[in-house]
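With one protein chain withheld, the remaining protein chains of the complex are depicted in position.
Moving on to chain A:
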Amino acid sequence: MAHDDILVAEELVKSYGGVRALDGASIRLRGGEVHALVGENGAGKSTLVRILSGTLGADGGTVRAAKDARIAVVSQELSLFPDLTVRENLFPQHPPLRLGLLDRSAMDRAARPVLAELGLDVDLRTELGELPLADQQLTEIARALLRRPKLLILDEPTSALPAAAVDRLERVLRTLTDRGIAVLYVTHFLDEVMRFAQRVTVLRDGLVALAGAERAEVDVPELVSAMLGGRPEQPPRRARSLAADRPPPVVLSQVDVDGRLTDVTFTVRAGEVVGVAGLQGAGHLDALAVVCGRTAVSGGRVDVGGRGLPRSLRDAVRAGVAFVPSDRKRYGLMVDRTVWENTTAVSWLALGRGGIAPARSELVRRTAELTERLRLRGGPYDLVVRLSGGNQQKVVFAKWLATEPKIVVLDDPTRGVDVGVRAEMHRIVGELAAGGAAVLIASTDLAELTEVCDRVLVFVRGRVTEEVRGERLTEHGLAVAMQRPEVTASD
């Protein structure tokens, strides 16, 4: 170990069940440097972080740390207590005591210099939940710093932050590295890597694709190539025949949503499959929420199914919107009920087709038709909870297919299903479009977007920055477009 090394990990291996999360990953973290760690979802970033911080044991490999190298982690999800004061949040484990009571003045004496260093000027008696998100994040960093770490791990700290807070974070990182602290900075935002980091390591499929390269030696396209590797690209889609004469079922025109979307304009025509892509918080999911009637719009014009802006989920459903959510157990299914009760939840219960008291045999018969069409393994009377994940997702599709929707909104429709079911879902999406539905899809799996979409709208910080189609519709093309720093980044 060189004298300025804080932590050196070599050839780390970790498997979960049969899945190799890490397959010989190494990283060297030096004092006084911000070292960025990037990679796709599932590349092994979180596993590496947990091994380095000591909360997870590796199956193989070594981790060597400098003497007295304390490590502090600021995690992806804030792990703070919103109902406690800032002061109480800063000392969660061993607060200073006097006569068995909390010693507030000692707490304040310890906390003030750290908060000053971070530029966080708040009353320590404030309840944490009343602070803006950016200040909560700084509080969490302050809590980590109070443990006087030699290595600070920041796990995707900026995904929820506004641009100004990111600038502040940049200054904070500089202060820390000036003091000789090593920072491991995990992120999806490659422009931040270029701004903050001295070095960058790219993980791909549990392996190091790029090891501790100096920032000056790389650029964003190179990082994207390292993240995606030499995966064979799909052939570009041929255009579908679209019903151009009919008015498009989905129209958004200069739509603003406070703090989330700015001047978003797009249409989806009948028979078209349009993807939306973006990094976390980029606004692509908010656009879906507008179409589904889940978000109040502060400006612009929206028309969904010829009925204007849907004011509620129910409004959207009545306008002909079908919504397949990413969290199907929470938003899509009644898992403790039978298949037929789930498949009739929209057509009968929401839209009233079948009347007040239809014969149960009729409801079951309609369900059987759908399950056959979707090749769902399970009968109408089976409890949904007993089906496999892929078949559960088919039940969600079935309940919407029963309504013959005009607009189909899909959020990560193939998450957690196997490749066979994934291919079937894509076939169904194609059939829906061929049948005249307008399909809008978001996915964390970029390959999925390139496979099913005619074109993909790329969102960056609340704006549509690019429309990717034709030969440029590749994983690589999308990943680069999602990273493009916004023109007006100074807001």
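Following the convention adopted for this analysis, a contact is a pair of C-beta atoms (placed from the backbone, for glycine too) under 8 Å apart; a residue touches a chain by one contact, two chains touch by 3 or more; residues count from 1.
We adopt the following convention: contacts and distances are computed from a predicted model.
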UniProt protein name of the chain not shown, from "ABC transporter permease", "ABC transmembrane type-1 domain-containing protein", "Thiamine import ATP-binding protein ThiQ" or "N-methylglutamate synthase subunit B": "ABC transporter permease"
Residue among A:337, A:365 or A:427 that touches the chain left out of view: A:337
Contact with the hidden chain (one of A:12, A:346 or A:437): A:346
On chain A, residues whose C-beta touches the chain left out of the figure: 313-314, 316-318, 323, 325, 330-338, 341, 344-346, 348-352, 354-358, 360, 364, 381-382, 385-386, 399
